[in-house]
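First, the structure itself, so that you have it in front of you.
A single protein chain has been omitted from the complex, and every remaining protein chain is retained in its original position.
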Amino acid sequence: MNVLTLFARNLLRGPVTDPYPFGPTVTQKRFRGRIEFDAASCEGCKLCERVCPSGAIKFSKDPNGLAFDCWHATCVFCGTCAFYCPTGSIRQTNDWSLAHVAADKYRMVEHGLIPNQTCVECGATTLDTAPMQSGVKPPLTAEDVATLRPLCPKCRAKFMKNRKAKK
Amino acid sequence: MSTQTALLISVLLFPGGLFALAFGLALKGADRRFAARLQGRVGPPLAQPLFDLVKLGFKRTMVPLTATNDTIFLAVPLVGLAAMLHAAAMIPIAGVTATSPALGNLLVLVYLLAIPGVVLMVAGSVSGSTYGAIGFSREMALMLAYEGPIVLVVAAVALRTGMAEGQVVTFSLAEIVRHQQVHGANLFDPVLWPAFLAFVFFYPANLGIVPFDIPEAETEVLEGPLVEYSGPALGLFKMMSAVKAVVVLGLGLALFFPVAPSGPLGLVVWAVEMLVLMLLGVTAVRVGIGRMRIDQAFAFFLKWPLLAAVASLAVVVVA
Partner (left out) sequence: MNILTNLKTIASRSPWLYRINAGSCNGCDVELATTALIPRWDVERLGCQYCGSPRHADIVLITGPLTRHVRDAALRLYEEIPDPKVTVAVGVCPISGGIFRESYATCAPIDQYFPVDVNIPGCPPRPQAILDGVAKAIAIWRERL
């Protein structure tokens, strides 16, 4: 376009500058931002830790259960963890406002805890994870999920074998 | 009041000194804001050049180890600013002030206009840095290119006015302005149109705006001659460049279009004319055009502006 028509257009239309930080701004819905973790729906499969390219996600054994930590200062916001998560308990929000002073560097962590529980059948200490649902045919009903949840992995396997034998 | 006091006031307060500095900073602020609006952005506040100067006052001037002479390194911006303040005192504001003959005439003004260029060159070479050296050589090439046209333009206008007034030539700015106020502006004199064209090509090179801001190209030579300056010394350079804008644009107005009513209204009209010249002639040009290379600029100046200036001189002598 001719530079003079460009000038005229810019002068007549006014500035197109986004008002941030002096006013509100628009963020796209699918923008890949900060990670959010929901411990209640996590299966404990640790796929996210395996596929994370920068090693930002770390699971660690805590006296109270399984701790989830995602350090945002090394996360590259690729979304691979959310892509591979079978239950969608780790997901990306569209929050980009992570700028912080250097003293807060190690506090930019998304922390979660899958608590310990006692198995109602055998009494072993186990994690309160969601039951694994991928590849189960026919799919688990809500009652199956409610029955499986308070069981330890050995008892869950027994239940699933019985369920397959019944069908 | 005695001539010395009058001279001191004109150099330090009005029209040189504080007035020229304040007006120059205002012009620069308007330039940055208008450039942003032309590009569709919001842009900095109008007083931004003043904020820049205050900030530079808080930083520390570091003299590099490679500087060949520390005294020259620190004295060079002072020389440039002093020359520009003196030159600003000489600019006649049509209808308001006339250049006092004790300050000098048009020839002195041309010499003073050359000083900032030389100051930049010396700053570049005394820094002892490679980028400074490149800036120094480019500034030298550019000065060689544009000094020819401006001298010839000044000579053409002086000859024309002189011959019309009955003398051979007059280098007094006051007389040139007075002649135009009586006989009409030089802008409407067809004989001086090539001179006006040469001046139009000269002032972007002198003011260091795109397409001729080669010596101070930020992205190419890390600011060229100013690469090692910081703090108040850099602030002095910014002040020099602000006053230079007033001087060069004021000179253009005085040589070609010094029409204004007298009294305070004349001052306002002059300020508005300068603002319009700045916005249309400097900002719109620097936003719309890309930067030339030094060899392109050098070749360009040795062709059209020089030809135009020589043609103007020839026509004035013959007509």
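For clarity, chains are labelled A and B in written order, and residue numbers in each chain start from 1.
Just so it is clear, contacts are C-beta pairs under 8 Å (C-beta built on N, C-alpha and C of every residue); 3 or more make two chains touch, one makes a residue touch a chain.
What you are looking at is a predicted structure, and each value in this text was computed from that prediction instead of being measured.
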Output for the hidden chain's shown neighbours is A, B
Out of B:L226, B:A242 or B:A308, which touches the unshown chain? B:L226
Among listed residues A:R50, A:R91 or A:K105, the absent chain is touched only by A:K105
Counting contacts across the full complex, list the positions on subunit A that touch the omitted chain. 15-18, 20-22, 25, 27, 31, 53-55, 71-78, 96-102, 104-105, 108
Omitted-chain footprint on subunit B covers residues 32, 36, 39-45, 48, 50-52, 54-55, 57-60, 62, 131, 217-219, 221-223, 226-231, 234
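Just so it is clear, only the chains that are shown with their structure count from here on.
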Between subunit A and subunit B, what's the gap in Å when you average each chain's C-alpha atoms? 62
Under the definition above, what is the set of subunit B residues touching subunit A in their complex? 36-43, 284, 287-289
So in the complex, which bits of subunit A are touching subunit B? 3-4, 7, 10-11, 13, 15-17
